[in-house]
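Apart from one protein chain that is not included, each protein chain of the complex appears where it belongs.
Chain lettering (A, B and C) follows the sequence in which the chains are written, and residue indices restart at 1 in each chain.
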Amino acid sequence: MSDLETYRAKAAAWLETMVPDFGRDARQGLSEADDLALGRRYQKAKFDAGYAGINWPVEYGGQGLGHLEKISFDAEEMKHGFPNFYFGISLGMPVPILMQFGGDKAFVKERVLKALKGEEIWCQLFSEPAAGSDLAGLRTKAEADGNGWKINGQKVWTSWAHYSDYGVIVVRTDPNVPKHKGLTYFWVDMKAPGVTVRQIKLAGGDSHVNEVFFDDVKIGDDHRMSPVGGGFAVAIATLMIERYVATDSAGFGPHLDLFVELAKEIEINGKPAIEDGRIRQQIARNHAMRAGLDSINVRARLMMEAGMIPGAEGSLNKLVAVRSRQKLSELAIDLRGSDGFAFDEHASQREDWTSSWINAPTGRIAGGSDETLLNTIAEKVLGLPQDHRPDKGVPFNEIPV
Amino acid sequence: MSDLETYRAKAAAWLETMVPDFGRDARQGLSEADDLALGRRYQKAKFDAGYAGINWPVEYGGQGLGHLEKISFDAEEMKHGFPNFYFGISLGMPVPILMQFGGDKAFVKERVLKALKGEEIWCQLFSEPAAGSDLAGLRTKAEADGNGWKINGQKVWTSWAHYSDYGVIVVRTDPNVPKHKGLTYFWVDMKAPGVTVRQIKLAGGDSHVNEVFFDDVKIGDDHRMSPVGGGFAVAIATLMIERYVATDSAGFGPHLDLFVELAKEIEINGKPAIEDGRIRQQIARNHAMRAGLDSINVRARLMMEAGMIPGAEGSLNKLVAVRSRQKLSELAIDLRGSDGFAFDEHASQREDWTSSWINAPTGRIAGGSDETLLNTIAEKVLGLPQDHRPDKGVPFNEIPV
Amino acid sequence: MSILYDEGQQAIATESRRALEARMRKDDLLPLLEVTGRFHEGFWTMAKEQGWTALALPEAYGGLDLGLIELGLIAHQAGRTLSGAPFLTSSFGAAKAIELYGSDAQKARWLPGLAGGDTIGAVAFASGADALPVKPGITFVGDRLDGTLTGVSAAGAANVAVVLAMGADGPVLAIADLTNAERRIVPSFDNSRCVADLHFKETPAEALTAGGSARDAALHILALQAVITAHEQTGGAEALMEIARDYAITRRAFGQVIGAFQSVKHRIAELYGLVELARANCIHAASREGQDDFITAAAAARLSATEAYDTAARDCVQIHGGIGVTWEIGLHLHMRRSRSLAIEQGNSLFWEDVMVDRLAGEAA
Partner (left out) sequence: MSILYDEGQQAIATESRRALEARMRKDDLLPLLEVTGRFHEGFWTMAKEQGWTALALPEAYGGLDLGLIELGLIAHQAGRTLSGAPFLTSSFGAAKAIELYGSDAQKARWLPGLAGGDTIGAVAFASGADALPVKPGITFVGDRLDGTLTGVSAAGAANVAVVLAMGADGPVLAIADLTNAERRIVPSFDNSRCVADLHFKETPAEALTAGGSARDAALHILALQAVITAHEQTGGAEALMEIARDYAITRRAFGQVIGAFQSVKHRIAELYGLVELARANCIHAASREGQDDFITAAAAARLSATEAYDTAARDCVQIHGGIGVTWEIGLHLHMRRSRSLAIEQGNSLFWEDVMVDRLAGEAA
């Protein structure tokens, strides 16, 4: 057994011991507040056992191990349905960025430690009503105010803001220069006066994203995490982490085996649907697609193990997998026919086709829309030209709205 | 029976009498030269019987009837595989445009009459190597030369130029104004000194399109069919005819019945392919698509009969039908399996799936590419904005190449 | 032969559109998603007042003697505004079954109420994926129904149901007063469709037609309903296409309206194509009632309309980006409706099979 295999086996064994207290069954029927509380206890247990911050520096409370240990642990952890998603964004992007770009080291250390223990949660305040794919078009502004800054404006699609203690934020500090050049990156206290969080209900019924309003929110200049006017680069660094975190050939929907099972149970024209060419075709095509993504992911891991940089094909995962999952989920509903109306809004989108279907559009938009991903591949990988952008080089306050 | 039905029945009966001399079987094995000669005799027979220029003015040798009589005749004529395609472009676009925009009426009358009798053929010289979808980007130029003009440059994709006596042509007469504004429309004698025609062989093996080179070709100003600088409008008028001529829900490929027959003959896993869900799905989807197009076409005819203007949905025909035909033809080849390699380059694309497949790309490009058609629908029908066009308003000779 | 709408038909379209656009509000429809057993009462009141319930039924029983074409026009408009209840189609289907196959006594008993809209009908043929089972899972013996039918649209509110049951000598098309059946509401992603399971236990019922013809009769009723549903789907797809277009010409990104990006622009143009193909097939199918090719025409309408609505729902949300997946903007009302209509009256797989059996010259 390689070191990595040993590590993985040990982690798997530890995770098994967590199942009775924190697993899928233990969470059944909990209110969100109770589930969050359970989640905080689970995160603390991970920290105590040395499974929080696996690949983070020891000086910040991490374990100082590699990316491979981290993804091995994640793969094992994923099996049990633990209440860990409250910390996914927090530990995924803002806190690592804080470690890299935060100024006051003592303060940063304290925050990182509390985040790793599940005591504090961070959110990421990027998108705005008028700036989704076009991040640099954002309007929330910070004006110089004494030795610090005063923030006014509105953010949107902020996951878990309603539970967050802190957030990282990109704002416009200079409207007189082209849009990318007038942005600055800060952290903010989400409990500060003038910060208002309002939950947004999504199409499928849940509400983990928010609008966040800033009304004369005052922060010191020590909150600044980029040069003035240099915030866009830090924002992109944040998003780059996001793109490489998410790989799942099921597109965060159900495993294909569940579709095969469904097709075996259901009859079309008196025969199991699994014998119908149309169903077989979809199973085969989806399997081939997922097998391709799996192979890409495995190769990427092997390359990282060998100290190489994986190819750009890793960026296909979300684009290809979520789009396919949407249509396959529709077919599953079709297949169930008159039994297909039934809906449980608490069902998991990884286990239930209807939940998978209703949440698929969010997956095709969040974290880079299909169109943004296609543009990225076309421009960054293939060298095709950027789209026409009339706002390029134009001072932000001269762009027509 | 309505007048129209009577007309159609009579036409059908006359066409039947032409089958022995000019029908599919009579053409079998003829060289192209012999087939063209046969075609000229067939066109003359049509003229003598009053079936040439059905909806053209009587003063030009036409019959003065309506569009409905014309399409009724065409629908009947299509069944027999007559050698009429040599005259399709000639009588479809250039000659009607000549009637409308030609100057010297006596000359025009003589030309129209000879074209209707199949004695003369006209071609349409629009596309250029650097100007396909972007017609107004053309470079062939006409410079003032005494009382007339001197043409230099190159056209391409000119159908039947190698058999043509005359052609209509759009050329640049002023490179100092934005591209749409510097064009003028002329007719030219294809036998004039300096005109060189070179056949282009297409992917499927045939060569009915040409490159045409103009080398100091001199024409009089009486050849001019538009104001100087006003040629683009006449060119568009020519293309508008083209868009509305072509409706065929089979996308100019084989009838769906031929696919159903194939699926009944061929076995997959020991059962007729017609019982396989994948094949059934394609048949059903293609039938639904074609039935929709047929219904659109029938309604358009009914509206014209009732004196109304048909809706924009008629513009879907070529886009939807040819694209679908391409994939269905591929499936037919797949279905034939190891018998699918066989290829007869003289087979008709309306009767043979392999011929249909190999010629489908031409259908998706000629007469408006898929992308051009989508843009037209988006802009003209739905009011979506034009694409970014950096050359808009820029003098032609300042556009970077 | 496809038809051109005459002046009366055009007036029906215009008038119903005006009435529905004035009454139907997203904010009234959203709350209906979060309760079961409720529908939009305002919609149904309007359907009764405007005579839509009577439209395609015989004059002798309180109807207006119009047909599929006119009811289709209403359904198209109802689809645009997301209607608020499934009864336009379900009551029509039940009434047509009684009109075409019932006795005079049965007609006299049920049709006036259905034409007036005070009686609500449901049609319950499907068993899961099978829209029209060869061997129905419920029995009809001694004028009593026994067994369960799952996921019946409208059943949560209906007074009467037309069912396909297994009798002593084969399938029977039967009718039952639902006061004598137990119904259990199915919590659904589109609750105003009033989906319920129907449990029959010695429930009194009457035969409409039996033997070999019962299944043909059921298919005919299903096809009639499919044509109406296809109109509703086409209306929904058309509305989504217009919403996407309107958003694309106002929403700006990267300094221009997003409709200038071909990924958005061409997608909307493709939706236009799907909507027009569906519309053309709907018009054609509605004009073919009573002709040999009616079932095939209905299948074509159904297939193209389902594709149009599903695709429009996917693409319209995608074009909107983040805002498209919020509860409040309500695009998910269409997204949900596109799926509930896709499985009512049989899914696409079913209609593909029905069509190909006919095209290939085989029995259904």
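Just so we're on the same page, contacts are C-beta pairs under 8 Å (C-beta built on N, C-alpha and C of every residue); 3 or more make two chains touch, one makes a residue touch a chain.
Worth saying up front: this structure is predicted, and the values here are computed from it rather than measured.
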Visible chains that the absent chain touches, using the contact criterion stated earlier: A, B, C
Touch with the omitted chain, as defined above, among A:A45, A:A250, A:I296 or A:L331: A:I296
Contact with the hidden chain (one of B:L4, B:A37, B:I268 or B:V381): B:I268
Interface with the undisplayed chain - residues on chain B: 127, 129-130, 132-134, 137, 156-157, 200-205, 266-270, 273, 276, 278, 326, 330, 333-344, 354, 357-358, 361-362, 364-366, 369-371, 374, 387-392, 394, 399-401
In chain C, positions touching the absent partner: 261-263, 266
Chain not shown, touching residues in chain A: 256, 260, 263-264, 274, 277, 280-281, 283-285, 287-289, 291-293, 295-296, 298-299, 302-303, 306, 308, 313, 316, 319-320, 371, 374-375, 377-378, 381-388
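The criterion applied here is as follows: only the chains that are shown with their structure count from here on.
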Pairwise touch network: line, ring, star, complete, or other: complete
Reference chain B; chain at largest CA-centroid distance: A
Rounded Å distance, chain A centre to chain B centre (Cα mean): 52
Multi-chain contact sites of chain C, meaning residues that touch two or more partners: 256, 260, 349, 352-353
Set of chain B residues in contact with two or more other chains: 277, 280-281, 388
